[in-house]
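With one protein chain withheld, the remaining protein chains of the complex are depicted in position.
The chains carry the letters A, B and C, assigned in the order they are written, with residues numbered from 1 in each.
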Amino acid sequence: MKLLYFSWLRERVGTAEETVRPPEDVATVGQLITWLTRQSSGHAAAFADPSIVRCAVNQDYAKAEAAVGADDEVAFFPPVTGG
Amino acid sequence: MKLLYFSWLRERVGTAEETVRPPEDVATVGQLITWLTRQSSGHAAAFADPSIVRCAVNQDYAKAEAAVGADDEVAFFPPVTGG
Amino acid sequence: MIKVQEKDFDVSAELAALCQGRTNVGAVASFIGLVREVAGPGALSAMTLEHYPGMTERQLAGLEARALERWPLDRVLIIHRFGRLLPGQQIVLCAATSPHREAAFEACAFLMDWLKTKAPFWKLEEVGSQTRWVDARKDDDDAAARWQTDASDTDNSET
Partner (left out) sequence: MIKVQEKDFDVSAELAALCQGRTNVGAVASFIGLVREVAGPGALSAMTLEHYPGMTERQLAGLEARALERWPLDRVLIIHRFGRLLPGQQIVLCAATSPHREAAFEACAFLMDWLKTKAPFWKLEEVGSQTRWVDARKDDDDAAARWQTDASDTDNSET
């Protein structure tokens, strides 16, 4: 599973991109976040307040209950501020 | 009193501009229109339907009851279609 | 800023001049009106815009002042051409600049609605060898009416 981080989530995690192999019981975005927070203190800091974290699965917005699998591109980022 | 005509009012009256000296009892835009309709068949045709004639006195919109005097510039034209 | 002119205008240059040195402007809403080829009875070959020199500038300046009073804008630009124009050519440019986009968008729509119903311009369409004066649209009166705040805003109604 390919993970991407943007903006201050990237800074806190310490990388823009990583490939992970979470256990099989990690099947949704919400479960992935819970699992990621245990991987490093940087991850824990990035996901400290999930209400300000947005997620996209394969480049479409996804909510906590959305399914994620080994072949997905999953991105985490703060609310957008373009325009 | 200087009169100006625009668009199809100009075409019907047959001139873009004329100077007139209406009698003293012509004191408002409405009275001026009534007096003008008697000046020529072109004027009568121009003012045949007063509901589609607009008026400006000294370059500001004016209604039938607005005062007009000898030193005024009075313009007649159809509803505007710019933009 | 108000410009009533026969010549064409360059949108980039006009908008850049409007924003030049205005460091608090984040939003530029603008509108360009073009001559459409589609006329009532057939394809339009040209359109001539007649106007009332003097009153035009006076009405547009009043419109600019009203927009600046009503919204938190930095600046307003209205450029309206007159003379003979071909399909696809530019007729009018309205723009409003502001720190924030809501004011800029609203003011720009207001400028166009009022310009359509108050600025003393008249369009003469040429279709083939025929010419005809364009009729005012009831829709434009309705669009302008939604901005009315007082009786003085109803000036272009029946004489």
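List of remarks:
Here is the rule we go by: a residue touches a chain if its C-beta (ideal position, glycine included) is under 8 Å from a C-beta of that chain, and two chains touch if they have at least 3 such contacts.
The model shown is predicted, which means the values in this text are computed figures rather than measured ones.
All shown chains touched by the missing chain in the whole complex, by label: A, C. If you put the hidden chain back, the residue from C:49, C:104 or C:119 that touches it is C:104.
Listed here are the chain A residues that touch the chain not shown: 4, 6-8, 29-30, 33, 50-51, 53-56, 59-64, 75, 77-83. In the full complex, chain C touches the hidden chain at residues 10-13, 15, 19, 23-38, 87-88, 99, 101-102, 104-105, 108-109, 112, 143.
As a convention for this text, only the chains that are shown with their structure count from here on.
Distance between chain B and chain C, defined via averaged C-alpha coordinates, is recorded as 25 Å. Note on chain placement: the centre of chain A and the centre of chain B lie 73 Å apart, centres being C-alpha means.
The set of chain B residues that touch two or more partner chains is empty.
Along chain C, no residue makes contact with two or more other chains.
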